[in-house]
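Quick one: the structure is below, questions incoming.
Apart from one protein chain that is not included, each protein chain of the complex appears where it belongs.
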Amino acid sequence: MIDINPKNILIRYNILVESDMTPEEVAEQLFPTDPHIRRVAKSVFEGDEDEVVAGLQKTIDSGVDPLSLINNALMAGMEVVSTLYDYGLLYLPDVIISAQAMIEGIEYCKEQSKQVHESKGKIISYVVEGDIHDIGKTIVTVLLRANGYDVIDLGKDVPVEEVVAAAKREKPIMLSGTALMTTTMHAFKDVNSRLLASDINVPVVCGGGAVTQDFISDYDLGVYCEEAADVPKIADSILHGLNIRKLRDTFHKH
Amino acid sequence: MIDINPKNILIRYNILVESDMTPEEVAEQLFPTDPHIRRVAKSVFEGDEDEVVAGLQKTIDSGVDPLSLINNALMAGMEVVSTLYDYGLLYLPDVIISAQAMIEGIEYCKEQSKQVHESKGKIISYVVEGDIHDIGKTIVTVLLRANGYDVIDLGKDVPVEEVVAAAKREKPIMLSGTALMTTTMHAFKDVNSRLLASDINVPVVCGGGAVTQDFISDYDLGVYCEEAADVPKIADSILHGLNIRKLRDTFHKH
Amino acid sequence: MSVKRYSSMEYDNFEDLLFGHSKYPVKTGLDLEIGAGYTTAEVNYAPRPDAAENKAKLVNEYERITRDIMERMVQVGFPSVVLETEHVQQMTHNPEWGADIATAQKAIMEEYHDEYGIKCALRHTVGDVRGDRESIDLRGDAYSRILESFEQVASSGADMLSIESLGGKEVFDHSILRNDMRGVIFSVGILGALDVEYIWKDICSIAKKNKVVPAGDTACAQANTAMFVAGGLLDFKLSHSVASVVRAISASRSLAAYEAGAIGPGKDCGYENNIIKAITGYPISQEGKGSTCAHSDLMGNMAMQCCDLWSNESVEYRGDFGGTTVQCWGETLSYDCSMMNTALEAGVGKTLRDVLMVSDRYRDPQAFILSYDNAYRIGEIITAHPDDLYLRGKEAGIKACELIESGSEGFLALSKFEKATIKKAQNDLKSLDEDMESFICNCLDTYSSEVETFNASNYGL
Partner (left out) sequence: MSVKRYSSMEYDNFEDLLFGHSKYPVKTGLDLEIGAGYTTAEVNYAPRPDAAENKAKLVNEYERITRDIMERMVQVGFPSVVLETEHVQQMTHNPEWGADIATAQKAIMEEYHDEYGIKCALRHTVGDVRGDRESIDLRGDAYSRILESFEQVASSGADMLSIESLGGKEVFDHSILRNDMRGVIFSVGILGALDVEYIWKDICSIAKKNKVVPAGDTACAQANTAMFVAGGLLDFKLSHSVASVVRAISASRSLAAYEAGAIGPGKDCGYENNIIKAITGYPISQEGKGSTCAHSDLMGNMAMQCCDLWSNESVEYRGDFGGTTVQCWGETLSYDCSMMNTALEAGVGKTLRDVLMVSDRYRDPQAFILSYDNAYRIGEIITAHPDDLYLRGKEAGIKACELIESGSEGFLALSKFEKATIKKAQNDLKSLDEDMESFICNCLDTYSSEVETFNASNYGL
């Protein structure tokens, strides 16, 4: 069997650019400084649900408003996770485990408070009609929740009329639809025209293996998204006032 | 140097399907039977201009109407050429040489007659604006003329307005535009919309290395053509009453 | 369980694994013999989105696709070709659509075969439509529709039957996003294998009745999902080492189809087919550098090392400067096959195989474990545990970890992150239950509550 030293034929660029610091070391520099808050943020980072709740309880007992902890502690911890994910220091399972811990924490804070917590905005997430592959939607949903959005998850294989009805009812800031199967792409067209017919002009962010930018950009509301990690950034940009044309300019890859 | 018998790795299908008969043998069976007429047809087949004129002269001297010889002798000979070309027994240079002989013959017949000869129809042929590659147009033009059409050859790199003006003036049954360079495809769009604006609803047959069927079919008048040899067939179909939709069904390859 | 599990390797030595050669070649279609000393392109395609509007339009689309491919093959002088039609859902939902399309395609292929003698065959891959919005129902009405679809295409011209089965996907998706190796073993090694076995018994009897080939399955929904989410060298979504472990386990799942009677060639996207071929001796289809139209991967050359069919996975039918997309990619694939076939004729097949393998061997942990020597070693572990789906999956996973670790002492460079995850995966695997009974029992507890769509009765559990 032929075997050779591969150094002249391929380069493992991932190893070349690997950070010298561990994620934990980087995270340490990013956590909030207040010791109570830091404990909560850190346990979100570590994905330790019990520790999150314990830390929150302790902080609330010290007199801090439970709802304020959602942004200041839980979201702060999650932001560290997101930052490290963007840097390639954390991986999807890390984000998912942290998000789960954060969501538990949010529930706890809500229970401890009488006031209503305002999310950053509502987003509808679904897999197009005819497609039951939902791992992409799962990832997007978790990333959005981890970024403070209230996600209405319609599930997979969702009929067009149901997507439109939900958009009318929930008044989301955007929709996120995924598709893995090429033959389901037509559903995007229908969603687009039915929303327009109902005067609902929110961006419909589309991604998934079967989706191409050229196809999506044919529809007035379509915003193509190649990377699940971009979806929360698109949502943030909407909050910052970007319209569909500007979203396309900013997030279109090709 | 490695060398192997290629029989297991590739098949020369051209040799497998090669006819046992020579083109001359097949042609002999297709020429008209009348000896005068046969002589003319055969010299068109052979591409012998002098012989064509000599044969015509002899036939006219025998009292035959010069104009009738265009269809009955010259076109008949050319039809044999076209048939053998379709069968893969003759090649493009054969067709071009024969067509030249035939065109000389037509000129001669016209000179010998006082009446006006009616062609099968007028066709405008051009290379799109921005493109100076005209070998494709040359081939198409010869094939059309060889099939009895009156071709207005506008040349290469033809401005859109000139194509449209010619279409208004000449009232052709169709236009044939070729393009080898991708960046010139836009000119098709302009020709299409300017013709429509002038209420000229003739098919614009488009082909060439830079042209794809998907692109052409986006325009109301566009008929995609992959093979130069199909262009005369498309013209014949127009004479038989096929509209653009039917032309597309019949001649679209993909 | 009634099937006979593999307890030994059909190949005695990994050195005998070679493209174009299989121990049990498959005769099919019009004079084609797969794995009998030559490789053949397997061209794949997706109709344009609006071609599926009605049956007539869709049949017409597939006719064009078929004619385009056959025409290009004879234009360039290629001796053989396979076409794979992966059903769009309308075709499986309406079994007569699939039948009409198979009939139409086969008629064109026969025409070319009559005129030119080109060897060819048609694979139909029925869509696994057993899930819907609310739930997954693997053995109910949708399943009957799948079998009806198989029956119809088998009697209408399809020469080879395949499916990309979904069994185990619900638990797998949940587990892989949580680095949960227990769930991976349970979903791929147990649930997946049980489902594959169940459906392939039925497919094989349909194939037998219609005298066509029950070709094989793939762990696309599991191992390829992990591989694609893991992505390129600079994607940091999933550990590439964990994706490799999933691949090793998936071989045990795909093998179940052959244990139920399939005879190859396995589906193109089953990168685990290298292991399957070593175990079963059946021919395989593979995809790699000729399928970049459909996806990027880290073993574009290696995928050729022991392929019998060479595929482009899928390309949307459309015009390109060089012809339609199926013509372009079909030609590229066929030239690759011509290169392999020439090497075989010239007696240097194994040299070319090694060049293809070693060009990717150290590109990624998954490429490393699928190099034919390592693939063989994983096959050995699987066949060493013939009577225990649990053990053979778990041991395959552990073997993958060991191979990667030992590779990293040589030329296989691992990042610190990959080193840590492979260590963790190995520990997780080793600390799982001792025996299948208790493992299944514990998993049923966990995943019945954690995964909404998981229903044990789908698997006869």
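A, B and C are the chain letters, set down in written order, and residue numbers restart from 1 in every chain.
Here is the rule we go by: contacts are C-beta pairs under 8 Å (C-beta built on N, C-alpha and C of every residue); 3 or more make two chains touch, one makes a residue touch a chain.
None of these values were measured; they are calculated from a predicted model.
Chemist: May I ask you to name the displayed chains that the omitted chain touches in the full complex?
Modeler: A, B, C
Chemist: Tell me which of B:V64, B:I96 or B:I200 is the one touching the absent chain.
Modeler: Spelled out, the listed residue whose C-beta touches the missing chain is B:I96.
Chemist: Which candidate, C:E331, C:E380 or C:E395, sits in contact with the chain we can't see?
Modeler: Touching the chain that is not displayed is residue C:E331.
Chemist: Who touches the missing chain here, C:G35, C:G77 or C:G407?
Modeler: Result: among the candidates, C:G77 touches the missing chain.
Chemist: Please identify, in ascending order, the residues of chain B that touch the omitted chain?
Modeler: 1-6, 9-10, 12-15, 17-18, 22, 85, 88-93, 96-97, 130, 132-135, 138-139, 155-158, 181-186, 209, 215
Chemist: On chain A, what residues meet the omitted chain?
Modeler: 2, 4-5, 8-13, 16-17, 182, 209-210, 212-215, 253-254
Chemist: Using the touch rule from the top, list residues of chain C that touch the missing partner.
Modeler: 46, 72, 74-77, 231-235, 288-296, 298, 300-301, 314-316, 320-323, 327-329, 331-332, 335-336, 338-339, 341-343, 346, 348, 351-352, 354-356, 358-360, 363
To be clear about the criterion, only the chains that are shown with their structure count from here on.
Chemist: Looking across all chain pairs, point out the one with the most C-beta pairs in contact.
Modeler: Counting C-beta pairs in contact for each chain pair, the top pair is A-C.
Chemist: Considering only mean CA positions as chain centres, point out the chain farthest from chain B.
Modeler: A
Chemist: Distance from the CA centroid of chain A to that of chain B, rounded to the nearest Å?
Modeler: 60
Chemist: Just the number, please: Cα centre separation of chain B and chain C in whole Å.
Modeler: Roughly 49 Å, centre to centre.
Chemist: So what's the Cα centroid distance for chain A and chain C, whole Å?
Modeler: About 31 Å, centre to centre.
Chemist: Got the chain C residues that touch at least 2 other chains?
Modeler: none
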